[in-house]
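For chain A:
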Amino acid sequence: MSDEPKTPGTSNRVLIAWLVGAAVLVAIVAVDYTVHHHAHFAADGIDVDAMPEFFPVFGLVCGFVLVLISKTLSIALKRKDTFYADD
Partner candidate 1 sequence: MKDNPIMRLAVRWNIPFMLIFALYTQAHGELGPGGGFQSGVIVAAAFILYGLVFGGAEMRRVVPRWFTDLLGAVGVLIYAGAGVYAMAMGYEFLDHAALMPSNPGGAEPWGMTIVEYGVGITVFGVMMTIFNEITEGTNPEDNEPTDDSADTEYGS
Partner candidate 2 sequence: MQMTDLPPAAVLFAGALLLPLFKGKWRFAVALALPLLALADSWAVITEGGASFIPFMGMTLQPVHVHAATPVFATIFCIMLAGGVLFSMNDDRRVELTAAFVYAGGALGVAFAGDLVTMFVFWEVMTLGSTIIIWSGRQNDSYGAGLRYFGMHALGGVALLMGIIIVVTQRLHEGAADPLAFGHFSAMVDGWSHLGWDNAGMWLILVGMLVNAGAPPFSSWIPDAYPEGSTSGTVFLSAFTTKTAVFTLLVAFAGVEVLIYLGVYMAIYGVVYGVNANNMRRLLCYSLVNQVGFMLIGIGVGTKLSIDGAAAHAFAHIVYKALLLMATGSVLAMTGKFRLGELGGLYRTMPVTMWCLIIGGLSISGFPLTSGFTSKSMVVQAIVDESSRMAALGEPHTYLIVTWFLFQAATAGVFLDACVKLTWFIFFQKDSGLRPPDPPWNMKAAMIAFAFICILLGVFPGILYQILPYQGEAAEYAKVVYSLEHVMVMLGMLGFSGLAFFLLLPILKRGSYIHLDIDWIWRRFIPRFWKEVLLPLLQQLDNAQKAILESLPGRGMRDANLPPPIARRMGNMWAVSVPVFLIVLMLLVYLVVYFVIPTL
Partner candidate 3 sequence: MELIRHNLPALIVVTPLVIGLLTSIIGRRGLGWWMAMGTTAAGLAMSVQLLVDVLAQGDRTVEYLMGNWPVPFGIGYSVDPLNATVLLIVSLLGAVITLYARKSVASEVPAGKLNFFYALWLFCITGLLGITITGDAFNLYVLLEISSLSTYTLVAMGKDRNRRALTAAVNYVVLGSIGACFYLVGVAYLYMATGSLNIADIAERLQPIYASWGTEAPIYQKTVITGFAFMAVGLSLKLALFPLHGWLPNAYTYAPSSVSALLASTATKVGAYAFIRVIFTLMGVGFAFGRLHTDVALMVCSGAAILVGSWLAIRQTNVKKLLAYSSIAQIGYIALGFALANKDGITASVIHLFNHALTKGGMFLALGIVMYRVGGTRLSDLRGLGRKLPITMGAFTAGGLGLIGVPLTSGFISKWYLVSACLEQGRYELAAIVLVGSVLALVYVWRVVETIYFGKREDEVNVREAPASMLVPTLILVGASIYFGVDSSFTTHIAGEAADFLLKVKP
């Protein structure tokens, strides 16, 4: 128990982890640019998913949207976790 509480980013190891993560994302973007995606629903004229970097963007947007939906709902539905126990 000698370690002092640390916040992320203060130690070198954590910094390295952050950098590796960033590097992976950059690599994904780079590789994705070279891969040919074919449109899944070409028959319906939908080819947005064949655009380069569609899926990274889609992932980011979905992450944002879902979290925002959750948090919006949370405002209305949030209760103390003893809510039902209080009966």
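For anyone wondering why these and not others, all candidates are chains of the complex that A comes from, given by their letters.
Throughout what follows, a contact is a pair of C-beta atoms (placed from the backbone, for glycine too) under 8 Å apart; a residue touches a chain by one contact, two chains touch by 3 or more; residues count from 1.
Everything numeric here is computed off the predicted structure, so don't read it as measured data.
The candidate touching chain A in this complex, chosen from 1, 2 or 3, is 2.
For chain A in complex with candidate 2, the residues that touch the partner chain are 1, 3, 5-8, 21, 24-25, 28-29, 31-32, 35-38, 40-44, 46, 53-67, 69-71, 73-74, 77-81, 83-85, 87.
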